[in-house]
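Down below is the structure, laid out as structure tokens.
Omission of a single protein chain aside, the complex is shown with its protein chains in their original locations.
Chain IDs A, B and C follow the sequence of writing; residue 1 opens each chain.
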């Protein structure tokens, strides 16, 4: 009821605070027989960890994952899969200053309003370290999806006013902002560097797509596939907007332009000649690629001085020191990929429940 | 597991098909002691019913609601509240033509892919008539919220290329597109009329805001208030994008511009001097107005001829006859209001669980 | 959250009060393609309705079921199946006397303690009429189970001090107490008649068994098959105890006598030579018959005068008039069968989620 779980069948629960003992996740609902290795999960975590480049925070956290339960001889057993990352010795003393301050754009005030207290050290539970559990579980989800030929690809499509125009998936992991457009990536980096130099931060947009999704995933009414994806994406810290397919662009369009015509291809597969819908109709996948975009705000932690108040209501200047990301997109890519993977894994399994006689 | 329920505590389940016996909703989790009348629920349903004006479908459905259970002497008892609207004699024969056709932009193909069958009559379960249950339950949610001083207001902010610039809530119910900007409403109407004349349809954007929300509503991680609102909105048929606060506009902005500074007002209330965040930080309400926007595609049902295929894969021309809405915003306003009300009612109750000693 | 739903995948929600408009049920999670007829559901309801014989209440309620949604051309569509029984004109005036009295053994006081109000007419929501929805949904569950060769059989095994010694399923529906032992049934009837003549009531025990359950149903830890069955049974009004297999008899027994030895039969099927366990080990079905017993208290509504208090605390004599069952077993049999069917249908579907590659 406190909302630390996500998914209905492939259901995860994350736990842990930034400066507590550890952060982790339990997957309840991973079917038996899935081959998983620690190295595979670690590789995903390495994509989100700090200190990757000069456009991410220079903090150096190794984030070594340990699989606690649910595996036997290299495969899942159907039992809960718990994975943990121990927090390295964090210096909570530097957070002492902000113990009584409401950092602008942060959840300090809202946690206090809700709970009457908060663990202020490193942001406590509202720290982005919580997403470690999502990425670890997302790795397992990706392994499940891979068995069905489904792949997930995330990439940065906008930083500040720089918009990527190309989609070349081979270059995504070859530039430090994870754009699918090498030329744009350089300009994105320049925008981030400029913000960073000013003690400031900058916003960004990330796209995530799923290829190979079979038709028929998603439930018709409230648990529409796009509704669940929207929730997953908007549950990631700092996200402010979500689009599927052409998103807001459909507003200034007529139905005759926006409808995707159905055809049957030479293999007898039903396809649409365009994909304005982004791969989902009526909440259920069509078989076309699922494509979504997520807007991410400029990080709230900036060294540039701002005004705020303390708990007593006194105005106070604040400069959020520490080492923070000047732009979230590069490290958000694996997190948003994980969320799409988790939703698809959940609905892939739920699809087995849709007919009296089920065939794989 | 089939996704016909929404909410955790104030939980609704809708049921019924377009041409079946009835459509309805059961609320499980409405607390005892809430005064409800049939007239109050009916008034909300009247705002979404067909035939309101020449920019909505000319079908005339009375949509008379009947409260089946859960009330005693005018108040809720804590038991399930079931409400139903009987379907009037629908002529299913005109749907016979499309029994084997995949209407572009509709869920015909995806339902078949998922279930191996579908009730094609009037769109079956994927018909917008399903939203009757949402609006009826939303009325009850609004009554619960009203006790706490929370109000919900929806309005059309864009139709085609016409963008409203004013926010005057007093005019919303005084123009047939439900814009909060009378001048823009006239141009919106013209855009809809033009699309309709062409046998076509047009897209739109609706904003919904909640005023009077206390700080502290929402859960920190997956059930963030904005994540749940996003899911609710994106579960409404034809929605394609979602923004909270400044939404996509934050991408091209720096943190120092985007952070909302905290102040304490003369009453000792913590406020922010701007509200770029849209009333939510870290998934929890700040006390500022919650403001979201939702993009709605141009309706897929158009009389203009399109190409599609039948179930056997043969190309077929299709002109979707019947009387359909040329633009969804006017009738979507009460539906999207209902979704925001449902999410807030759910989290208003869940907030009671957050502390060991709870005070109202 | 108000607990009107049961099951995880094959999930039902019941609604309605004794003297409200109707009682009913919605099944969310019935897969598509199950053939269902109103007559089939009605037949199950006829087994639980009033006025069947002189050992049940003489009230005459027809309990005609109406299927509102979820069927198309005789088969389920995967959409919610809502079924309703309209309440016939009930005379609430005779309940006016007990409006302020706490009937001993009834929930009058506890509902007031919880909700601060109650619908006293005919017992409101705590009326046994609520079980109509369970039986209707149970009929659908039985249809699903029948496809897999699973059958459910309930029968009365004890009334007062009369204990059945035989198990002849062919006689169950041929005696008015639904015993599987004709000789015992006559003595059971005599015990009920004696209680009834004294203006009193008598307790009973019902057994329910499932034959044809494949091995592998149930989840290992909290959702053990026996744990879910226990909950289902103990959620039926007036139940006070539950046993699976040999139940309390195992207490005075040694492990070497209680363990069921495994063998492989001539068809290569793993069997146990005894079935003390009642068909479940570690929460998962073994393939042997599942057998449970449920103790039902003597009905609390008796005409014999008792002492109680009114809402103000004043002592008051009470004689619960109206026409009530002197013993619950005969009409409880179909209700308890329904609960076992609902649990098995739920776990039959959940079993599809247990392995990466699922074969039927």
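Miscellaneous remarks
Please note the rule applied: contacts are C-beta pairs under 8 Å (C-beta built on N, C-alpha and C of every residue); 3 or more make two chains touch, one makes a residue touch a chain.
Owing to the predicted nature of the structure, the values given are computational and were not obtained by experimental measurement.
Although one chain is not drawn, the whole complex shows that of C:209, C:224 or C:331 it is C:224 that touches it.
Looking at chain C, the residues touching the absent chain are 1-6, 8-9, 14, 102, 104-107, 109-111, 113-116, 125-126, 130, 158-161, 195, 198, 200-205, 214-224, 226-228, 230-235, 237, 240-248, 250-264, 268, 270, 272, 277-278, 280-287, 295-302, 304, 306-309, 313, 315, 350-351, 353-355. Even with one chain removed from view, chain B keeps its contact list with that chain: residues 9, 29, 31-34, 76, 78-79, 144, 147, 220, 349, 352-360.
Residues of chain A that touch the chain left out of view are 1-2, 4-5, 8-9, 11, 13-17, 20-24, 26, 28-29, 32-33, 66-70, 72, 75, 77-82, 84, 114-119, 124-125, 349.
Definition applied: only the chains that are shown with their structure count from here on.
If you average the Cα atoms of chain A and of chain B, the two centres end up 26 Å apart. In chain B, the residues that touch at least two other chains are 1-2, 4-5, 8-9, 14, 114-116, 125.
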